[in-house]
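The complex appears here without one of its protein chains, the remainder shown in place.
What follows is chain A.
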C-alpha cells in the first residue's frame, strides 16, 4: 500500500487547493511580463523606470538605516538597563505600529504646515515668520522621517526579544572580561543580534515598498504610485503588470540578499534555554538620558500625532455625521473580521496538513505562501484583478444562463477584496498557527485517535482548544493589518464601499485633514488595543 496515497483525504485536498488559490494570481504577473509591450511601456521603460527604481531604493535605504539605529538602540537600552519608566516604555515603544504611516504622514503635515500648530505659535506668540520651505515635509526626506517613526518598532521588537532572552551568557562573559558598555555594544551586541536586526529591517523594507498612502499623499513617484498611475491614469493594465513584475523582481532580489546576510540561519528563540539578561540599574545622568531618549521617541512617534488627532476630532465634532462614521466602522470591522477568520481557518487546514503528512513538500509548500506577504499590495491588486476578470469571462455563459446580464460579477464584488486580503496576509496568520502546532506536537492527537476518536473530532476537540492562544494572536495580527491596509482596499473594494482607512485616506487627499481625523483615531485606537492584547498574550505564553 502506498504510504503517501494513504494520506490523501479531505485535509490534503483542502490544503493543496488553498495553496494553489494563494498562488494562481501571481502566475498572471509572471506571464504578464511576456505579453507584447504597448507604447506606454516603451515610454515608461525609457524615461521613468530609472526614476522609480531610484526613489524606491532611496526610501528603502535611508529608512532601513534610521530604523536600525533607533530600533537597535532602544532594544539595547530596554534589554540591558533599568531606568525610570522602563517597564512602561518596554511595550509603549511598540505602539507606533498602531499608526498607519499614511495617517502619520498627513497628521505631521497638518502639524507643521502654514496653518499648523507650530507655525501658528511661532507667528502669534513670537512674531517669527519662518521660511515655509523649512517646514515642508512633503518630499523624500519627509517620507523617510515618517517611515522611520512608524516602522522602527519592527526592528525594536524582534531585537529586544532576542537580546533579553538569548544574549545573557555572552554579554555577561564580556563584562567579566572587563569590557565597558560601549565596547560591549559595538563588539558583542551588534554582531550577535545581526540575524534579528536583519529580520526586523526586512519587514521594514517590505512595508516601505508596499506603501502607497504616504508616497501618494506626498506626491513622490515610486513603483506603487506608478503602478496605479499607469493602470487608472493611462488605463493600461498591461504596462502596470510589467511594472508590477519589475517590483516583484526587486522584492525577490531583496529577499535573496536577506538570506545571504542571515547566513542561512533562521532566528530561533525557542531552541536554546531561555535565561533572561539581568538588568543593570542606571543612576544619575545616564538614567535621565535613558528616560529622556525613550520619552522623546515615544512622544514624536505616538503621543504627538495621537494628541493632534484628538484635537482635530474635538474641533470637528459633529461635522462628519456620526451615522456615516458608524457605517465605515462597521464595514471595516466586518471585512477585517471575515477575512481574518478565513485566514485562520485556512491556516489551520494547511498547518494540520503540513504537520501530519510526512513528506518534504508538505513542509515546504506552506512556507512558499510567505511570498504573499513579501509582494507589495499594488502587485497583488493587479494580479487579483487580472485573475478575477479572466474568471468572469470564463463564467460568462453561466451568468447568462442564470439570467444576470452584467458580464462582471465576481470582479465587482466584495469577494475579490477578501481574496486579495487572504493572499496578502495569509503568511501572518499561518506563522502564528504553525508555531501553535509546533508547540502542541502530535502526541495529543495520536492519543485521541488511539481512543477511537475520528480525525475531524480530534481536530475540534483537541487541537483547536489547545491552540487557543495561537488562534487569537494570529487573528488579532491579521485583523489589525487589514484595518490599516490601503492600496488593496482602494482598488478592489466594490463601488461605494468605504472603510475607515479608505475614508481617512480620501479626506486627507482632498486636504480635509480634520474630517479625516475621526476615522484615523478609530483605526489607531483599535490597533493599539489589539497590540496591547497581543503583548499580554505573548507574555503569558511561557507559563
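Here is the rule we use: a residue touches a chain if its C-beta (ideal position, glycine included) is under 8 Å from a C-beta of that chain, and two chains touch if they have at least 3 such contacts; residues count from 1.
Quick note on the criterion: contacts and distances are computed from a predicted model.
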Record lookup, UniProt, unshown chain, options "Ferritin", "Hydrogenase maturation factor HypA", "Sarcosine oxidase subunit beta" or "ABC transporter ATP-binding protein" -> protein name "ABC transporter ATP-binding protein"
Of A:90, A:455, A:512 or A:535, which residue touches the hidden chain? A:455
Just to verify: which one of A:232, A:289, A:317 or A:444 makes contact with the chain not shown? A:444
Missing-chain contact, candidates A:259, A:283 or A:359, resolves to A:359
For chain A, residues touching the missing partner are 1, 3, 6, 358-359, 443-444, 446-455, 461-462, 465-466
